[in-house]
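Up next, chain A:
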Amino acid sequence: MHSLLPLFIAIPLGAAFLGLIIAKLWRGVGGLFAFLSTLSLMVFSFLLLGSSPSIYKMGGWIPPVGINLVSDGLSTLMLVVINTVAFLAIVFSIKYMELYTAKPKYYALFMLMMAGMNGVALTGDMFNLFVFLEIASIASYALVAFGCEHEELEASFKYLILGGVASTLVLLGIAILYSTTGTLNMADIAQSLSTHGANKASLFALALLVMGFGVKGALVPFHAWLPDAHPSAPAPISAMLSGVLIKVLGIYALTRVIFHVFGFTPTLGAILMGLGGLSMVVGALLAIGQDDLKRLLAYSTISQVGYIILGLGLGTPLGIIGGLFHLLNHATFKSLLFMSSGAIEYSTGTRRLSQMGGLNKRLPVTTAGSTVGFLSVSGIPPFNGFFSKLIIIVACVAAHQYIYAGIAAFVGLFTLLYFLRVQRNLLFGDLPESLQGIKEVPFLMCFSLVVLAVLCLGLSFLYPLMSKTLLASARDALLNTSAYIKLVLGG
Partner candidate 1 sequence: MIVYLLTFILFVMGLYCLVAKKNVVKKVIGIVIMDYAVNLLLILVGYRRGGVAPILLKGMDRAKFTTQSVDPLPQALVLTSIVIGLGVLALMVALCIRLYEKYKTFDMSEIRRLRG
Partner candidate 2 sequence: MTKKMTIFLVTLVTWLLLTWSLDPEEVIAGVTVALLISVLFSNLFLSQGKKTNFAPRRLGWFLLYLPVFFYYVIKANFDVAYRVLHPEMPINPGIVKVKTTLKTQTGKTFLANSITLTPGTLTVDIVGDWLYVHWINISTLDPEEQTKLIVTRFERFLRRIYE
């Protein structure tokens, strides 16, 4: 299986560049290339499921010297999430992007972002992590500004400034880590830190890395860019940014660094839980007053990311399972919500809640999809959001963190409150005069929505299966640092 690993980086890069070259002759080729490559990547990521952790040595160099790609349980989970959502987003954007010009460039940027994210999920080298982080970030800055209107440019500039600072902080942290340990390989750093103990410089580096990845992952003190950037992008990109990008660049990188490089300690767990609790509360409070549908969803993302961080910060096996399951669920339902908001925008031309109403008569598939998403995100029983939130709350109680359990339950209730408001404005009531002539969105867009909606329902029934395979291997990978070191350095 390990020979597949470089393809996760090579295929999207090749599709990006080759697509741009051939698009000069035949304009429609970008979408085709993107479709084929994301499809193949999704298949490959499912092939990786269940295979044992493996390591790929780039160019045949042995790990502490060369760059290596590592696929353990956590990476596999991230790859599955990234590539599935990306495939559905590409299917969605084939029709949706007809609202925009310069489609080949859109697909090329999308593929570059994919390459960056897959690289972040796979790499075992600190500096390589930074490089892939920057590839994904730069592509996402450009994609946020893709519409080239006032709001998009402003949002992209804010995102760019904060993202640039975050990248600088990450690079500074990596520089300090290199100066203290003399190596860039994650496993090698972990080994060096565990034998010599963490000194003040490496703690400073850890603080810098937490800040940097915190900005990328929009944890609350560092969240200011997200509610501007995510709504401004085209809808499939919003789905990718909210559903996948902040998880890979923020949460995944943070957990990888904390669990595998520095080693998890209760203090770090407390910091993570504090950040998570703050994100949950602030995101939910800010979401309630929004009139713009996508902006509301963006604030909800902040709040839901808080749940994931809270679960991971608990450090107990159950908490980690809950956090990872919520990560998976959030990727499905938030992508579903952003895509259905895009579909609504495609049909109605607006995203103001106050200008909508009664859409369920005209847009049955879209509204059904968004309803499933709303129910899922607010934690209504048969849907997947309920189970992951429940697991996190139970894990909080089991770890004697009653305050956080209370916060999580309260925020879940709050989420239900603001999504009920959205639902009332969106679906029921009278259809405004201006929206009388709207039609259901094209088939390809409906396809993505339906698949994601089915996933939302299906993941909750698949949970017993997944908790033993996918999530369990990711949890074991996180908790067992020495196995990771042994895998990379070969004992």
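Quick note on selection: all candidates are chains of the complex that A comes from, given by their letters.
Convention: contacts are C-beta pairs under 8 Å (C-beta built on N, C-alpha and C of every residue); 3 or more make two chains touch, one makes a residue touch a chain; residues count from 1.
The structure displayed is predicted, hence computed values, not measured ones.
What touches chain A in this complex, out of the candidates 1 or 2, is 1. Against candidate 1, in their complex, chain A makes its touches with residues 127, 131, 134, 138, 141-142, 145, 148-151, 153-158, 160-161, 164-165, 167-168, 171-172, 175-176, 178-179, 184, 227-228, 232, 289-290, 295.
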